[in-house]
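Omission of a single protein chain aside, the complex is shown with its protein chains in their original locations.
In this document, chain identifiers A and B correspond to the written order of the chains, with residue numbering beginning at 1 in each.
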Amino acid sequence: MILTTVLGFILIILGIWGMLTQKNLFKMVIGFSILDSGIHLVIVSLGYIKDKTAPIIDSDILANNASSQVVDPIPSALVLTAIVIGLAVTALMLTYIIQLVNTHNFDSKNMKDPLSITSYEELKW
Amino acid sequence: MVNPLYMFILFLAFGFLFAILDKMGRKVTLTLFYGVLLANFIIPLYWIWGIFSGTTSGTEISTAGFMAPISINLRFGFEEIIIVLLVNFLGLLSAIYLSDKFKKSSINGMILFMVLLMSIDGLVMTRDIFNIFVFLEILSIATYSLIAIEKNRDSLSAGFKYMLAGGIASAFILIGIIFLYRFTGTLNLDDMIGKSHLLVGKAGFLSLYLFLFAILLELKPFPANGWALDVYQAVNEGLVAIIAVASSAAIFFVLYKFLPLVPSEYYGYLGGVGLVTFFFSNLIGLKQKNPNRLLGYSSIAQMGLLLATLSILKSFGSNDLIIFQIVGGLFINHFLAKAALFWLVGIVKKNDISAWTNLRTNPSLLIFLGVFILALSGLPPFPGFWAKWDFVMILASKGSYFSIIGILLASLFEITYLFRWLGFAMKKTDSTEKIDLPISKEFPIAISAIALLVFSVVTTYFFKEFSFIQILPLVGLVLMYLFGYLPVKVKGFVAIVIISTYAIKLYSLVSGLELFFAAILVVGSLVQIIATMYRSGKREGFYPFLVMMIIAIGNLVIAKTYLSFFFQWELMTIASYFLIMKGKEVTSAGLKYIIFSMGAAYFIMTGFAFAPVIPAINLSLINTIGMKHIGILSLSLLSIGFLIKIGSLGFHVWVPDTYNKADDDTTSYLSSIVSKAGIFGFFLLAVAIVKNASLDTELLLTIIGWIGVMTAIIASIMAAFQENVKKLIAYSSIGQLGYIILALSAFNHIGWLAALNLTLNHMLFKLMIFLAIAGVIMRTKTTNMYEMGGLIKKMPWSYISVLMGIIGLSGVPPLAGFGTKWMLYNALIERGWYLQAGAALFASGIAFLYLFRLIYTVFLGQAKPEHKDIKAAPLWLLIPQYIAIAVVMLISMKPILLLKPLSEMISVYIPTNLGWVGDKLITVNGYWNGSQVMNVTMIIFGIPFLWMLFITRKVQKVKQFNIVFAAERPDRPETTHFAHNMYAHYNKAMGFLVTPKLAIKFWDRVSEWISSSGATLRNFYSGNGQTYLLQIILYFIILYSIMGGK
Partner (left out) sequence: MIRTVLIYATLILMVIIFFPLLSEIKPLSQLNPLAKRYVEDSTKNLNSPNIVTSIVVTYRGLDTLGEVTVLFLATTGIGFLIKRRKKNGEKGAFQASEILQTGSLFLFPIIILFGTYIFLHGHLTPGGGFQGGVLIASASVLLIMANVNIKLNHTVLHFIESLSGFLYVIIGTIGLFLLGSFLDPKFLPLGKFGSLFSAGAIPIIYSLIGLKVGAELTNIVDSLRAEGMEDEK
């Protein structure tokens, strides 16, 4: 068990908790972000090998013996993609919230909170 | 061959460039946009051509100059090519549909659309699991963005819920992928499949499960799919067509690619997920009125069915070709029909399916709706039909009873809501509201319909190796449709020519019992076509379906396999449904008809599924069905199916309504011809039972016999209490069919002989009565008997026809009906069924009541003043009646002409114990000489008749209105008429037998219970995005605890 992996999973559960319990749309997105970060942490931690260094060949690492000196480069490559994708989704979610609030009817009679997920239940069944 | 990567390059390069190119004007980008879409449709088309011409068999593409496990590779094999072709085809059509949006909204719309299609193609082709994730995310993000093509609150909130669910799915898939990599040390799918033994322990299973669950979630399994329904409901239809069809297809294909990695013991669970989804989505869909959401339920259900078929077949270890045929068939069906239906919804713009009547202002759209609904319902000749058949056959061979029940029940639900929709569109009160229809919106729908039809015909004709005569019903349909613009008389004539030609061809193919049934069904129909010409105008859509129905029924007789029998059976059902829908106010009757007919069809299908495959000899089913012994389960299922079709007691509830609401000449067909198809089915069964002597069918036959008797009694009583003349005859028809199955189930030579005779008689008599009454209804413009009366002088020809009909039906001498009844009682006594014989006699007694009422209240008594200028029935109606009368007279005078050959046909199956002396038929119980009976009766009847004429020659005739009334006016004048509630006193005596209306109550309860359980279940979809999330995660946990830990 690697501490980072454990930490990653704690973040994952925490993120899910946020998405399930917070009514505020922004907080739900924050929950999603935490979930995403947790996953990224897990990805990176799975490629880690104790006492090994970054997979970049330089004067300290001999090219012909590199494979015994570096950590797994694949998770690092994957996490890059995952981060970018997570960022794109988060940005889009935030934009959606802005637009949802824009469609909100700011009427004094309308008691609905434009930022609460419970205000968007018109479609059902 | 063009490298398929050029599709990606085209999509992406132009996607990136469009923001700049748009500065040169929207025309430039629009042209390029459609150019790119077209090019990307042509590339896979070119590959398909290559595959069929044998120059290629697909390809593997690696990237970055390295081979597979190191770099990402893509596959462009047969399956991939087909799906990419379909996806890009749909993309092109959808883009055409959305063209007005693309013209107006920002350039980003087009960019997003192209990238969306690229990601779908990528998902299909890639062989790398992380790459799957990347394409999945591109797909999701492009979809999320495009949802905002309509910036209203509904689509935005649906989009947000979609993002939450999609976010969870992508989180799970990512965790799954990284652990899969950790276990196997590779990301390449093929490489990983080779190393799947490394996935050990709970963690190994969990990593598989995480990936699988995310894919499943994207396929919207019940009940974790509330978000998807909201998306289907709120988002622009042009886009939903892509989401529901193309995206789902790609994700489904990902699952297909991933399955080899999953240990086969889990396939059953996946099948369960699919079945549950298919069943419950259709159940909940029953309550739905909004067409978008309705299609949403249907789409989700169809994806569930696809999932179920794929995983169940895989778990059976079926070979790839079979999987390809079944899953592929369902897939193409769903793909083309569902997308086009979404487009259609976008055109009609009605939020309630009952408001779809404006579709009638555009007949072509209505036809398309019909085509798509037939396709989705799994009716022939569409691909879904073959797939469903094959699948049920396989399930039966493996004994998966629950799967069969679930799939067929759910299909019935689906048929119910789809046909309700179609019924509303065809028949609800007229609307003159025009549909605004630019060509760009109709074009994609038309192309889909044509593609679907072409595909169906091609598969039917080439792959299923159906001969020309087997698809003749469809050819007839199209042929008659081409004559649509002609007046009724000409079309009727053309129909007669077509059916005559067909009848001559059929005659060369049949012998024995086949010949008998072919004659009854086809010649009987042919004669009645004359009657249909009594209408004026064009009667659009009537003759095509009439011709289709007649040929399909004729083909039933010569069908050589279960499948081809069932195929014709379904064609007959479709055609008769559309004929019924020509009537007025027929929405609910038509719906009842199709539900019961399809229910019957499913019983028949499962009956065949559990029957052993018959040897492939070039003979029709009736000759081969007994060659392998059919078990009791299969026989029972088939019996139930045929019992429903002939409307036996308990299943009769659909008959009166349908017969009443259909056009009068259609009703005649339904009663005299279509119901005989069920009787033919019973003869098939009977032959199968005869050939399997070792089987104990005593119980089955006794039950069927009793059902027959009780049907005869109850239906006769019901008939006697009807005010509506068509309902009266309808109940009469039910009762008469009861006699037929009673006679048949006696299972001796004379019983069968009686059954065949009854069949012929019933066809003739019902033809006469229904057509005569059709004339009366046409002239009096009412169906209530108390509003008729005294028509004997105005319509003497119709009177004679009805008189002959009721003499025949009641079984009194001298007409053929008497001999038939005599044979029936003989058969029952020979069998030892004394009680049944007594009951049948009782039923015959009651039959007198309604028959008397029929002739008395319609033709006798005082004529109504408003009927004083009434004319005789049109000649068109009279001709077939008198042809029938001629036949009746012939077989009544010389019954031996008919009986002897019939007896010979039967003796092939049951040896005869009858003797013939001259015209005399001798049975174990006595003898009957039809000709003599005729002569004797004629004399007994003739002498008093002549005497009466003689003594009444000087009687003064009293004019109808030379009496004075001095009475107040009652609230409901008809209640004082003698013909109203005519048998009130009998009602007191026997009414208790029929007043509880148990059958109607039972079916009402069933339908109410089903729809209310659907309504309860759908409360699950609360509309709250967070609740949906919770449902998803709970679903994750529950499915894991069901599947996990092995």
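Throughout what follows, a residue touches a chain if its C-beta (ideal position, glycine included) is under 8 Å from a C-beta of that chain, and two chains touch if they have at least 3 such contacts.
Just so you know, these numbers come straight off a predicted model, no measurement behind them.
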| item | value |
| --- | --- |
| Selected residue (touches chain absent from view) among B:16, B:49, B:834 or B:1009 | B:16 |
| Touching residues (missing chain, whole complex) on subunit A | 1-2, 5-6, 9, 12-13, 16-17, 20-21, 46-50, 54-58, 63, 66-68, 70, 72-74, 76-77, 80-81, 84-85, 87-89, 91-92, 94-96, 98-99, 101-102 |
| Residues of subunit B (touch criterion as defined above) contacting the omitted chain | 3, 5, 8-9, 12-13, 15-20, 61-66, 69-72, 105-106, 108-109, 111-112, 115, 118-119, 122, 126, 128, 130-131, 134-135, 137-138, 141-142, 144-146, 148-149, 151, 175, 179, 182, 185-187, 201-204, 206-207, 1030, 1033-1034, 1036-1037, 1040, 1044 |
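Note that only the chains that are shown with their structure count from here on.
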| item | value |
| --- | --- |
| Gap in Å, rounded to a whole number, between the CA centres of subunit B and subunit A | 49 |
| Residues of subunit B defined as touching subunit A within the complex | 130, 134, 137, 140-141, 144-145, 148, 151-154, 156-161, 163-164, 166-168, 170-171, 174-175, 177-179, 181-182, 187, 226, 229-230, 233-234, 287-288, 293, 1018-1019, 1021-1026, 1029-1030, 1033 |
| Residue numbers on subunit A that touch subunit B, as the complex places them | 12, 15-16, 19-20, 23, 25, 28, 32, 35-36, 39, 42-43, 46, 74-75, 78, 81-82, 85, 88-89, 92-93, 96-97, 99-100, 103-104, 117-118, 120-125 |
